[in-house]
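One structure below.
A single protein chain has been removed from this complex, and every other one stays in its place.
First chain written, first letter: the chains are A, B, C and D, and each begins at residue 1.
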Amino acid sequence: MKHKRLCEEGFGEKGNYTIILPIDQGVEHGPVDAFYATDHPEMLDIDYQVDYIAELLHEGLVGATALPKRTANLLCKKYPHLAQDVILKLNHGNNLNKKLEPSQAIYASSRHASNMGGVGFTIYPGSSKQDEMIDYFGKIQEHKPDNVKSILWSYPRGGDFYKTTLKTIMHAAYMAAQLEPDVIKVKMPTNNDDVTNIVKAACGIPVVFSGGRFSGTQHMVLYAERIAKAGGYGMIVGRNVFQREPDKAKNLLRDIHNIFRET
Amino acid sequence: MKHKRLCEEGFGEKGNYTIILPIDQGVEHGPVDAFYATDHPEMLDIDYQVDYIAELLHEGLVGATALPKRTANLLCKKYPHLAQDVILKLNHGNNLNKKLEPSQAIYASSRHASNMGGVGFTIYPGSSKQDEMIDYFGKIQEHKPDNVKSILWSYPRGGDFYKTTLKTIMHAAYMAAQLEPDVIKVKMPTNNDDVTNIVKAACGIPVVFSGGRFSGTQHMVLYAERIAKAGGYGMIVGRNVFQREPDKAKNLLRDIHNIFRET
Amino acid sequence: MKHKRLCEEGFGEKGNYTIILPIDQGVEHGPVDAFYATDHPEMLDIDYQVDYIAELLHEGLVGATALPKRTANLLCKKYPHLAQDVILKLNHGNNLNKKLEPSQAIYASSRHASNMGGVGFTIYPGSSKQDEMIDYFGKIQEHKPDNVKSILWSYPRGGDFYKTTLKTIMHAAYMAAQLEPDVIKVKMPTNNDDVTNIVKAACGIPVVFSGGRFSGTQHMVLYAERIAKAGGYGMIVGRNVFQREPDKAKNLLRDIHNIFRET
Amino acid sequence: MKHKRLCEEGFGEKGNYTIILPIDQGVEHGPVDAFYATDHPEMLDIDYQVDYIAELLHEGLVGATALPKRTANLLCKKYPHLAQDVILKLNHGNNLNKKLEPSQAIYASSRHASNMGGVGFTIYPGSSKQDEMIDYFGKIQEHKPDNVKSILWSYPRGGDFYKTTLKTIMHAAYMAAQLEPDVIKVKMPTNNDDVTNIVKAACGIPVVFSGGRFSGTQHMVLYAERIAKAGGYGMIVGRNVFQREPDKAKNLLRDIHNIFRET
Partner (left out) sequence: MKHKRLCEEGFGEKGNYTIILPIDQGVEHGPVDAFYATDHPEMLDIDYQVDYIAELLHEGLVGATALPKRTANLLCKKYPHLAQDVILKLNHGNNLNKKLEPSQAIYASSRHASNMGGVGFTIYPGSSKQDEMIDYFGKIQEHKPDNVKSILWSYPRGGDFYKTTLKTIMHAAYMAAQLEPDVIKVKMPTNNDDVTNIVKAACGIPVVFSGGRFSGTQHMVLYAERIAKAGGYGMIVGRNVFQREPDKAKNLLRDIHNIFRET
């Protein structure tokens, strides 16, 4: 398969794949857990962070980056030629108060992404907020500029159902697909399941899988193999990249690229 | 009676009937329970699914199909001449979290159906969301293009009243009728009741009855007889069609047509 | 007093009165309890029902009829010259789930009544929904065409206060009056109270009293006498008319007219 | 001090004062407790009531009157030259169901007051509805005609804090002041406190104090003295006026005027 950036021709087509770098854990888990208390604490410095993201994009190690508003704007200002690689993440949750219903607040609108490559949005199928999140995404689809792609995070949340079974993720992928984003992002099932059916459940819309928590290279490589073999369109690798020391992160990305390229 | 497609002249008039194929269980029950874990697992593949729906329409075995947005758009893209047979289902529930209040999220707006034959919408009489669902349907009626028909699913939900008695279904049908959709869809009562009064409760608006869960051919044939005899306008048969092997499904549809034709 | 139709000159003035036929119990109690399981089951048939309403209007036995949207539209279509006698009831509750907060859903907007004589709306003083119901009625008053009259049902609901004392009904009538509808509808107090003060509480706006549940002719006649004597503007008689056999219903209406005429 | 009507030049300025007659207890407590079961039951008759209000205005005993919509409109229709003395009260609570959260429904909009002297609105600092009430008042201020004055009732409600201490009333007055109405209305503290600091807490906006429940003349005169001495701008006296026999009410008003005049 060939690596394609988000806004490159052929993106989303069979035979291609992409690796996306999301840096939204700063809002969700806070900058200490996301950046400072990791193997790569320099990321707490936003100037360093922006340069580092640009470096990974320049080296072709990732094909897009999903960022909250401030980070996205700083990157686009300093590296205007990379704006088309930026996915502006419009909503974010946070883990400050675990007693709250799972939800995400709106931090930006699709208008703010008019010069960027895409917008990202999360829905929580199964949560008490699912109806309004689904409804809101419909409005984003309607109002965003045509040339801005939409990437839909679909994470089952709420209730006590088991959230990361193959079956539940397929359900979330199918719901997301019926909303017709340009790309669907789902989690990997916790069991060692074949994810082919998740790809099928997405009804022809490219699916990228999240890399999940920081884990060993070996684990990530196995993930990539399962995804590539199953027809997944690629990976969204965040913490496994930006919480690693740069050399190790780049090596991991190269390993993942190799797996997709050879599939 | 004569079979009429949704947008054919004479649709909805006495002496005619229709069979509608809904495929919205993928959103509601998930693609595993709806498609993969059935006698017809190929349906998980959206390309196969779209071709199969087209085949049933081409062969005149169904007169319309009610679909979620992505499926509807794929069908209309590949088979543009069938667009007038498509009912875009605008809202969907899901069974991911059974502790949530019965509700349905908005997946599409009537604008997305401007080139299709109709829009479908569900209300849950008796649920705590009934007021806003009823209100929303009023807005759909007001804003949809005139040539797009509206089909209203009216399912009593919520509370501990017995939801599928003849009396409750009549109540739901009457409420739906006062909202003046083009077609009303209700469930069959669980007892073996004569459904003539459900048809009467619909105040002259054509009523189609749902086929319900996957069941034996014999059962479905008896259903069809009860409906035809009572003046029902036809059936919405989903799981009993798409969860059967194609040959058996087509035979079942032919049996149902025979019953309505001979009435 | 002289009987005046809703849209006749002199309607609402002293020395006149009116009898209104509401048929909204089909939505509220369902078509079985409202029509089918009564002494007049033919009413379940909407064609019969529409003809029967027209007959009572033609014979001058009622001066207006309050109907849900479908029934209203069918009547206006078949008997266009009676459209000015129709009050389109805009909101309705239902008794499907008795655990829900007392509320009413919007089934129609005042725009749908542009060619009719009036719109009807219900508020529930004392319920947790009272604020939004009152607010909504304000919007109806603002947006309805000037020649369309407004009739406001004001029924204390919710909490454990005794809902049909003279004092509570006076409170509901006064609240309704301050919203300035063209006509106020209230219930009769359950005690045998003089209702003169309810009429006073309405601040000069004509008050019509509901006939309540199906009851004996004698009872209805006593009701009518209490109302006429107290300066009430008339009665809204629904179930006591349409749940009776036609001959008996007409006789009852004639008795009521006689009482008002002779007052 | 000199008595000034609401719309007279010099209203609100130091050295002047005003007495306002509010008749909104009909909505809040019902017409029985407000009018009928008092020493002045004739007030239940709206024609009598309107004439009586006009009489008090004509005799200069009150400088404005705060009324619900129907009463206000009847007064303005019969006595158009008094319209500039009318404050249209826009929202009202009621005591029908004491289990409801303290709240007030919107009965009228500032547009309805375009030919009157002012609009009145209530906020409940400390209640769970305070945010939306405060927000709503902001919208009134923005949309009302410039020549229509705004009078803001600010009553601490909700929770179990002691609602009529000097400190709590000062807090409510300060919150009201920051919303910049033309006049603030607060309650008297239940203790015999000096109310100078309430006047100060209003940040230069004229404060009128409510007369409270029906009480003896002696009590009212002491109230007036405390208010006048403290720099209060006047009183809003409702029940103590309209629930008294006319002669006694007028004498009470004269006593109050004397106190303010002599201060």
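As a convention for this text, a contact is a pair of C-beta atoms (placed from the backbone, for glycine too) under 8 Å apart; a residue touches a chain by one contact, two chains touch by 3 or more.
Quantities reported herein were computed from a predicted structural model and do not represent experimental measurements.
I'd like to know which visible chains would be in contact with the absent chain if the whole complex were considered.
Even though it is not drawn, that chain still touches A, D.
One chain is left out of this view; which of A:13, A:47 or A:194 touches it in the full complex?
A:47
Any idea which of D:175, D:195 or D:208 touches the chain not displayed?
Going through D:175, D:195 or D:208 one by one, D:175 is the residue touching the chain not shown.
From the list D:7, D:66, D:87 or D:134, pick the residue that touches the absent chain.
The one listed residue touching the chain not shown is D:134.
Spell out, residue by residue, where the missing chain touches chain A.
26-27, 30-32, 36, 44-47, 68-71, 73-74, 92, 94, 96-100, 103-109
For chain D, which residues lie in contact with the unshown chain of the complex?
125-128, 130-131, 134-135, 138, 142, 156, 158-161, 167-168, 170-175, 177-180, 197, 200-201, 203-205
Everything below uses one rule, namely that only the chains that are shown with their structure count from here on.
Please identify each chain that touches chain B as well as chain C.
none
What angle of turn lays chain A on top of chain D when you fit their CA atoms, given in steps of 5 degrees?
To bring chain A onto chain D, one rotates by 145 degrees.
At the interface of chain A with chain B, does the proportion of residue numbers present on both copies reach over half, so same, or stay under half, so different?
Counting which numbers both chains contribute, under half are shared, so the two copies meet through different residues.
Using CA atom averages as chain centres, what separation in Å is found between chain B and chain D?
A distance of 58 Å separates the two centres.
What is the distance in Å between the mean C-alpha positions of chain A and chain B?
36
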